[in-house]
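Every protein chain but one is kept in place in this view of the complex.
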Amino acid sequence: MMTLAEIAELLKAELRGDPSVQVSGLGTLKGANSGQISFLTNPRYRAQLKETRAAAVICRAEHADESPVPVLVVSDPHLAFAVISQRFDIAPVAVAGVHPRAIVDPSAQIDESASIAAGVVVEANAEIGAGVVVMANSVIGVGARLAEQVRIGANVTICHGAQIGARTNIQAGSVIGCDGFGFAFNGQGWTKIAQVGTVRIGESCDIGAGVTIDRGAIEDTVIGNNVIIDNQVHIAHNVTIGEGTAMAAQVGVAGSSQIGRFCVFAGQVGVAGHIEIVDQVQVMGKSMVSGSIRKKGIYASGVPETDHETWRRNAVRFRHLDEMAKRLKAVERRLDDSNPAK
Amino acid sequence: MMTLAEIAELLKAELRGDPSVQVSGLGTLKGANSGQISFLTNPRYRAQLKETRAAAVICRAEHADESPVPVLVVSDPHLAFAVISQRFDIAPVAVAGVHPRAIVDPSAQIDESASIAAGVVVEANAEIGAGVVVMANSVIGVGARLAEQVRIGANVTICHGAQIGARTNIQAGSVIGCDGFGFAFNGQGWTKIAQVGTVRIGESCDIGAGVTIDRGAIEDTVIGNNVIIDNQVHIAHNVTIGEGTAMAAQVGVAGSSQIGRFCVFAGQVGVAGHIEIVDQVQVMGKSMVSGSIRKKGIYASGVPETDHETWRRNAVRFRHLDEMAKRLKAVERRLDDSNPAK
Partner (left out) sequence: MMTLAEIAELLKAELRGDPSVQVSGLGTLKGANSGQISFLTNPRYRAQLKETRAAAVICRAEHADESPVPVLVVSDPHLAFAVISQRFDIAPVAVAGVHPRAIVDPSAQIDESASIAAGVVVEANAEIGAGVVVMANSVIGVGARLAEQVRIGANVTICHGAQIGARTNIQAGSVIGCDGFGFAFNGQGWTKIAQVGTVRIGESCDIGAGVTIDRGAIEDTVIGNNVIIDNQVHIAHNVTIGEGTAMAAQVGVAGSSQIGRFCVFAGQVGVAGHIEIVDQVQVMGKSMVSGSIRKKGIYASGVPETDHETWRRNAVRFRHLDEMAKRLKAVERRLDDSNPAK
């Protein structure tokens, strides 16, 4: 429970309305009840603003007059909502201490303010900092280090020696520090190359569920501070990702590629190995990035869906695109030859 | 063990052959032994029917005369085989009760007919219905609800508050109810938006291994009844999926998209966020769906493989496709100008 006065202070917002109104949760403009706070960013939803029954709405000054309920005026309602949303989170609060059914190696060091849930296995020489939460049935490998306030979901595997920076959140089922895909062909099959680097994840990162991040082959895989990674992303060995970069679900980055700061990759993008991508590159969904990108901007590949019959005909033509280009050139030459004045 | 008479009754099939023949398992037309039942749907395999040594074959009337062994005549052999296959499943039968090495919070409610395997963690206020099976080392989060006959594979995570409908099956390693990928940029990095919605999965759904389904940001992510989802599918926050829709492996659906009933998505399809897809849409493998689809039918994108050299030449030309189109238009104009009668 917070009053609008308290929320206004937290958000440094201008409050227009009764400061004593109580807020107990979050809602959409359309769905909020009289105890929930909502927000408006996209003008498309102004009609919903006019009919909202929320306790209050966070919006820009230009929309404030249209609200039938109290408003908190800010310059960036989306960001303000993000800040306030954390006060109304419904995630269970972890209790400090090691659950009696966790299994902790005697050589592991666990801060007494950390919360280690049932079924968690903490292996030899692991170090777990203040305020860390490790949820049920996760495994913290030999010598792994979790800095303060790290939060590890259920069934996560932090492999031996992996290092997780302060305040970083890793969701359920992810694997951090698995071996990279390194093999040498021996004439008859594959000889594995031991992966002796590790993985270092920065501070205040957010890593989704079902993510895999490989340890380095010799040197380390490095994820910068405040990188956000969605579910089922794969990061191969020796990749480096700069501060503040965002990757949506099912992106894959092949080995040794270096990705800049504040890039944004939409879902299912594939990045080839051994390339460089500079800062502030945006890549649209499902694109194939097969070479280095040296200039900031927006990139894309692929073709959007059409009905199947149209697609089938076009896809067949694609197989002959080079031939078409040559025929077009030939046609142009014939026209030039027959009509040299043009 | 079932007799052909019993099977015929179950399938409402016409039995041609000895009703006392015993069946103990399933086989392919080619591989079945004399204790196994097989089926024929695709006429391509008629040659195999003629040489089968199965105990009996389920087929349509038109193929019955070609079988050297007893036949069960039905209109849809594939469906009839599905029904009978469940009687010969080899999956281990779970024993009711909580394994002494499961870890159950005292506030959780577990029906006495449920089976909770070794290493499972059931957190506070979770509710587990009649006949539910939770396999080893899975985690049922705070306040999650599993309705009757739900089956949860090993190492699954059901996050706090997630709701799973009756008879739904979730395979190993999946994560249901993880946080959606919601962040606001704060000028220097990303501020997480607490994800306070939940996820509601309908009845009789089937969800594969390694799947991730996000909880909603404010309102819920909703999966309809009888939806079937293959391995490594990702469903983002606030997606809704209509009844009976099928998604093959590695499909990804971005946030807030609404997908209709009885759609079929082949493997690796990517669906953009905030779009709508009506009922009965089929999307072919690896397609990118970047906008709403408002008419039922079959859709596709992408181009199939060719040999690398052909591909390389065509892909280069694709980068100049717009220019080619303009040159083609110019050529047409030149021809029209020089030959106005045409």
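As written, the chains take the letters A and B, and residue 1 is the first residue of each chain.
The working rule: contacts are C-beta pairs under 8 Å (C-beta built on N, C-alpha and C of every residue); 3 or more make two chains touch, one makes a residue touch a chain.
Not measured: the values here are computed from a predicted model.
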item	value
Options A:T52, A:S85 or A:Q232, residue touching the unrepresented chain	A:Q232
Touch criterion as defined above, residue of A:M2, A:A96, A:A130 or A:A272 at the omitted chain	A:A272
Which of B:A136, B:I275 or B:I298 contacts the chain that the document leaves out	B:A136
Touching residues (missing chain, whole complex) on chain B	25-28, 31, 76, 78-79, 81-83, 85-86, 88-92, 99, 101, 117-119, 135-137, 153-155, 169, 171-173, 204, 206, 208-210, 225-226, 228, 230-232, 243-244, 246, 248-250, 266-268, 285-286, 302-308, 311-312, 315, 318-322, 324-325, 328, 331-332, 335, 338-339, 342
Chain A, residues in touch with the chain not shown (by the definition above)	103, 119, 121, 123-124, 137-139, 141-143, 155-157, 159-161, 173-175, 178-179, 181-186, 188-194, 196, 210, 212, 214, 218-219, 232, 234, 236, 250, 252, 254, 268, 270, 272, 282-284, 287-291, 293, 297-304, 306, 310, 313-314, 316-318, 320-321, 324, 327-328, 331, 334-335, 338
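Here is the rule we go by: only the chains that are shown with their structure count from here on.
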item	value
Inter-centroid spacing, chain B versus chain A (mean Cα positions, whole Å)	25
